[in-house]
Structure formats: C-alpha cells, structure tokens
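Take a look at the structure below.
Of the protein chains in this complex, one is absent; all others appear in place.
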Amino acid sequence: MQKIGVFVCHCGTNIAATVDVEAVAEAARHVPGVVYATDYTYMCSQSGQDLIKDAVKKYGLTGVVVCSCSPRMHEKTFRKAVDSVGMNPYLLEIANIREQCSWVHKDKEIGTKKAIALMKAAVAKAELDSPLTAGETPVVKRALVIGGGIAGMQTALDIADAGYDVDIVEKNPTIGGKMAQLDKTFPTLDCSSCIVTPKMVEVGQNEKIHIYSYSEVTNVSGFVGNFKVTIKRKARYVDETKCTGCGLCTEKCPMKKVPNEFNLGLNNRSAVYIPFAQAVPKVATIDPNYCLMLNKGVCGLCSKVCGAGAINYKDTDKEIEVEYGAIVAATGYEIMDVSKYDEYAYSQSPDVVTSLEYERLMNAAGPTGGELLRPSDHKRPKTIVFVQCVGSRECDSTRGGKPYCSKICCMYTAKHAMLTKDHYPDTDIYVFYIDVRTPGKNFDEFYRRAVEQYGVHYIKGAVGKVTPENGKLIVQASDLLMNEQLTIDADMVVLAAAIEPSHSARHLATMLTASMDTNDWFTEAHPKLRPVESPTAGVFLSGVCQGPKDIPETVAQAGAAASKVIGLLSKDKLAGNPCVAHSDEMMCTGCSQCADVCPYGAITYVDKEFRMRDRTTKVRRVAQVNPAVCQGCGACTVTCPSGAMDLNGFSNSEIMAEVDALCR
Amino acid sequence: MVYNYFPGCTLKEKAQDLDTWGRRCAEVLGVPLTEIPEWQCCGGVYPLSKDEIAIRLSSVRALIYARDNGGTLVTLCSACHNVLKQTNFDIADDENFSLKVNNYIASDGQEYHGETKVLHYLELLRDVVGFDAVKKAVKNPLTGRKIGAYYGCLLLRPGRKMAMDNPENPRIMEDLLSAIGATPVIYAQRNECCGGYLTLEDSDLPEKRVKRILANAKAQGAEMLITACPLCFYNLKKYAEGTGVEIRYLTDVLAEALGVKEG
Partner (left out) sequence: MASNYTVTPEEILAISGVNPRRCMKCGRCTATCPAFAEMEYHPHQFVAMVESGRIGELMNSRSIYRCLSCMACIERCPRQVDPARLIEAVRLAVERKQGGNHLIPDQVPERLEPDMPQQLLVSAYRKYTK
C-alpha cells in the first residue's frame, strides 16, 4: 500500500485568494492512499521544505504530491528536498494549482474544485510512480559561440578567461559585428571603434579562442555536454594561414565597383577585400560574385601581387565537424528593410538614410571620412529631420512592421543630433517622436541635453510624407501638441528603422531546437529567472538575439551567458534525465514511426534475434532508444501504434490514471 | 481564356477615351475584353464602414457573373477596381460581411465567397500579357518622352487588399511606360490624393492638391502625367492648363505606342 503525503501551498495570496487551500488539504485526506495532508503559506521556503521532509520521515511516505506553482518553477526544489531525506526524487509529483488554476480563475468555488481535481490526478500518478535513477554522461570541455559581434566576443572572452576552449563562428569575414560600424556610443559618447577594436584584437590573440570567420553552422546534433556541430567554412579563395593582411591585393584589384557592405553600400570596395582596417582576422577575402578571375577566368592580378602566395582560386567550401559541451547563440540583429515605408522616400532619394547609414556618414572611417555630406550631391545638410519608430510598435505586419519597441533608437537619435550639432552648430535638427523612451543610467539626462543645451527640436508627432523636389526633401509632418501640420524643407531625412533578428536566426533555432517568439527573437528558459538560457539544455543566449538591447545590456548578458557555460563545462559528468523513452521489444513491430517523429534522432533500429515459442529463432527489427540523446518529449509514445514505446516518469499507465482521476 | 470586363458608368460616358483605347489595345495584345452584360454601377467609392451591405451588392453580382464565366474580372477605372477588389477581398476575409451578403443574394439562389480573380487592366498587362510582350508589340515607341505615372489613392490603397504593387513606391505604371519606350518620371506625390469628389462642393482643396502634384511632377521633369482614374483625370486637367504638363489616360498613351491610335 502506498503512503502518499499531500502538501498544499498558499503562495501568499497567489493561490490562496482563489483556491480554498484548506479545503484542498481536507479533500486530500479522504483520497485513498493519502496518509497525510497539510497546507502552508510558502511551501518552497526553508520551513515549507522542512515540513515535507519531516512528514516523509515521520509517516514513512512512499510518494509526495506538492500542490503549488508550475513544475518549471520549483519541481527541482522539492525533488532535492525529498532526496535529502532518502526518498527517490522521481516519487514526487507537482499539481500545478497556480498558473493552471488560481491565476486563470476568478471564482473561488470553481478554483477550489479544479485544484482538488488536479490534486487527485497527481495523487493517482504518484501511486504508480517508480524510482528512477539518472545516468551520467561526460562533458566535452569546449564551447561554441555563434556570432562574433560584441555579444559573442564578450561571451567567448569570459569563457576563455575561465580556462576553457571556445570557438567563434562568424558568417562575415571579420568579427566585430554592428558595434564596429558605430561612430560613438551613448550616453558617454566614447568612440565605438576605440573600445571594440581592442576587444577584437584580444579575441584574435587569445590562445583559448579560435575564430571560424566567413563560416556558418550547418548542422547540430547531440545534446547538452555532447553536441556535434558541422561548420561550413565558405571558400574565401585566400589561405588564412598565409595571408598577412598587407592589403596589396585589394589595392591592385581592378574590380572596384562592389557595394561596400561595411559602409552599407554608401561607397564601393574591390572584389578582393578586407572589410575594414581593424578587421580580425586581418585576412583578405575574394567575393565570388564579382571576381573577374572566378567569373570570367581572366585577371589573376591579386595572385600575381601576393608576396605570400595566399591566393587560391580553386578554393572550395569545406565542412568540419567539432564537438562541444555548450552552445551560445549570439546572432544579433539587422536593420529592417524600409522599402515598404516609402512615404519617407527612402527608395526615391539617396538623402533619406537609415540611422545606421547616418552612423557611417559621421564615422571618421566611413565613406566621407567623417565629414557629414549628404549622399546625393556631397553637400553639407543644413536641415535634418529624424523620424522615430519606423516599423517599430506596429500592430499591422503587412509592411513588415514590428509590434515591439526597438529600444535603442531614442538614444542613438539623441546622440546623432548632438554629434551633428557639435560638429556643425548651425544645423537645424528636428526629431519627430511618439514617446521618448530613455530609461537607463544617465540616459534621460543625455536626451535632455540634446533638447536644452543643443536646441534640437523635439516634436511630438510624426512624418506623413517626404517629397524629394528641387534638391530638397519636403517633409510633411504633424505637431500634435500644437495641433498643426508642418512642412519642413529638409536636406536629409534619417529613419530610425526597427531592428529585427538576424535572418539566419530562424534556421539556427531549428537546428538547435531552441524556441523563438513570434518575432523570431530567441526565447529564454524563464523570462525573469533564467534570462540567458534557452529552454534547450546546453544552449545559451547572448545579446540582441534574445531581444532588443543596448551595448551595456548586451555585454552584461554576454557575461551571464558565459558564466552559465562555465558552470556547465566545469562539471566532468552530467546527470542525465531519467525520464526517457524505452521500447518493449516484444511489442515493437519495427514500423519506424517513432524514429520518424523523434526530433532528437534518439531512436535507432536494430535487427535482433528472438526466441519464439516453438524454440526457433527469428530476427526482428526493433526500436532502441539512446537514453543520452532522448529528451523525454514523448512524441514516440503517442505515435507508436502498438504501444511498445513508453516514457519513464510519464508512462502510459500513469497518464491514464491521471485522466481517470480527472474524469471521476 | 475569357477576360470579363467591367467598364463602369464613367467609361461609358465622359471617359470614353479610357475605355475605347483600353479595349483596342487589349485586342492587339491578344487579351480581348468581354463586357459583362447588365452590369450596374459600382458606387464610385468604397464604403469605409462595416455595416453597409446593400450598396455593395451590385459589385457582388458582377463578381458572381465573372466567377461563372471564366473566373476573371478586369476593370480599368481606378474607382471600380477599388470597389470590386475590396468587396471581393472582404467577402473572403470578413465572415460577418460574407454572411450578410450571402443572406441577400440567397433569394436569387446565389452564393459567393470571393472566388473571382479581380484584375486591374495594368495587372492584366503585367501578369497575363507581360510587359516584355507589350514592348514587342510597340510600333511607335515614345522615345524621349518624360512621363509621370499618377496613381492617386484608389488604385493601390489599401495595399493589403489591392495587393497590386508597393503602395508607397509603385512601379507597375513606370514599368509599362518603360515598355512603351518612354522615360518614366518618379515623383513622390504620385500616390497622394487629387482632391477627389470634394471638387463638387468646394474646389479649393482639389486645386491646392493638384497644383502640388503638378509642381512635384514638373520639378522631377515630367512633361505628361497618365492616370487610370476619370476623377483624377478631371481634377488634374482642370488645373494643368498653363503648366505645360499634359494629362492623358494611360490607355490613350498605350494606344499611341501600339499604333492603334494616331499619335
């Protein structure tokens, strides 16, 4: 006979306000098999846990049911508690009477009724629970960071600092990311290059860090502690080990009409190129879309001038497979395409630019050498209009609009306005805003400085139409506080376009089985308590790939992700999850349906000899589950037509018992 | 393939140029238009409310006829196109609207759920004929002519329902202009309203609007504007005098290029 204890948590008023917790405990006392039931204000507190431990000892409990919050919250806590007094942790069940009951009901009577039903279901399952023991797997002591922007670099540096090997996979020829393209950073106005390029050098020189630049992750298999990752090293037609980065090839290359992506196409580069002077690795890359030798078989100039003999026109994409214990996604963001917002005339005038393009136009290493000249006629703009929230905070996605606030635009626009005024005090600057959002240390002071000290015209309103005409941009806008429609003859218009996740992120998330929200930002395991972990064990999140962030926040999160990785890599072995599937070979018909639905590739088929009743032997094809790879999702158990697949801890009989209890 | 054609009231009267040359060009391009019998006025402007059903029924009847006779309905007038396409979209998209409309038409033994494909004449040229084929059929290329397309508001908006082109930076008419040898002139005011029906009551605003549009087109180098909307045509023409900007229907210009009409 089982001896079950039931513990009902008030969670302050979170549960107790909508559920009569005493009534739940009282109802439990009448459930067959329950020998003890009680309620308590905070079951997760030390004294709450002691209550459970004492009862286990006093009543010799064989199973425990805690009626509380979601198991995602405190299942671990309570399992640890019963484990400490000698009970197998898998004999504990949680009845979620908070998220799935008290929080969704208003009526106490209904809430209580439902809580009792959930409690009874959990008791029914607990009666069938059997002790489970987790296996152990070794941990590969190497981490992979996907993305080499400030987030990825910081994560890699922090992991390396703890003594572990880290690889960075970066799709571009150089690390550095968006931060390398910025001019100054808010709110301190320190030079972005001056703080990011030393970081890049540090990463490049760190013995523990290996950079796979111009590379992409193409496949991920395995599980926490034991990932196998395929990395495609795209053909760069230059031998990285030989190239000295002297740049002679880039000077001599006759094909100089390639849009320069580092300057967002505001000027051109050569077909063989080094993205910028401080690139890491400082190695040339040949752009196969434009190289005359690769396309037409004539030229070969770069090969002739290269003293190191690094050019290799026969280079091909190569794939390598590497094992990792942990993976960090640091894929960052892109600027949204604003061509569908052409009432702002971005596609109709070169003088309408995005904020990142404006950043390049102000940058000393940019296409104008830091002198602010508008793209159409290289004249200095006297009147500039900044438009906020282009594509952000929209509920209609027809034009690609985003429902979220991009978070960084208010601050960088204040920065752009001030820097412009600093260099050219006679410039007239208008900023059209919906709200100015500047929470953050010294942020609002920064924005107020733009208004009060620099005289930037902040106008609560929007731009409705930009009409390029006679060398001007006629801006039609609203001033809501004045209830007016304005017309401004501007020389430039700068659009604070929404930021969106890297376009490679969705594909990567699929490979990592990491979840994403509807906007394609990576989802964290818990929005408050586990912000740098993905719900998939061993996969961590760093920087903007999880949601819009500024640089300090990104760096802080990058460090946090690194500390989680270090915590994982510091273990020699990982306790596995014992709640894995297994197949009853006698019942298995070898149909393969389980293997087809398994998202982790944990199921294989083997030919096995079976003794038949008539003493003959027969070879049958049966399913086998690799317990180290299985994540216990249960897809195979519901797919199996013969009922051969079952899941430890969530067996078919346990689930049926729960359902029976609920239907009773 | 039958291309059912809904001409609309204005094309039968004041905008006969738009209609005549449209049909003649379609013939030359191998997509002759078949006028549907007993069509009724579309109403001239799409109702922006949710609860007016009866006035959209004439559109629904035209759509039903087209569905039962080949499945395609072509319009040329921007306003008719807007009303027909929006009605067609809403009937497929808005359950409540569809239910009410079907209650009305059930008495005629009819049922409709948006099956017809509504095409503007420009879409017919782009998606069925193909601008390359148009280009090949050109006899008198309008080489060197700087022409601006005037879209107005009804041709492209709302973009979600018209789904014809980028409503903020369209190119369908520009591509047609290129195909017939002209130099298209891009000017931002090409999708801003001409003042529309307000001209009946108070012509101040239409005058201001049209002058703004013409000034922008002229500044960008346009010598001529083409349109598919009789009301835009009327408003534009009224104030174009003395500006040196010629106003013509798009089919009129197309007919000239195809050699259907003397230039």
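A and B are the chain letters, set down in written order, and residue numbers restart from 1 in every chain.
By definition in this document, a contact is a pair of C-beta atoms (placed from the backbone, for glycine too) under 8 Å apart; a residue touches a chain by one contact, two chains touch by 3 or more.
Quantities reported herein were computed from a predicted structural model and do not represent experimental measurements.
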Sole residue of B:V31, B:A66 or B:A79 that reaches the chain not shown, by the stated touch rule:
B:A79
Identified contact with the non-displayed chain, of B:G43, B:G114 or B:P170
B:G43
Contact residue for the chain not shown (choose from A:P89, A:G176 or A:G401)
A:G401
Quickly run down the residues of chain B that touch the omitted chain.
8-10, 13-15, 41, 43-52, 55, 77, 79, 153-154, 157-159, 167-168, 192-193, 195-202, 204-205, 208-209, 229-231, 233-234, 237-238
In chain A, positions touching the absent partner
343, 389, 393-396, 401, 434, 460-465, 476-480, 483, 485
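Just so it is clear, only the chains that are shown with their structure count from here on.
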Residues on chain B engaged by chain A in the complex (per definition of touch):
159-160, 166, 168-169, 186-189, 192, 215-216, 219-220
Which positions of chain A touch chain B when the two form their complex?
339-343, 345, 347-348, 396, 398-399, 465-470
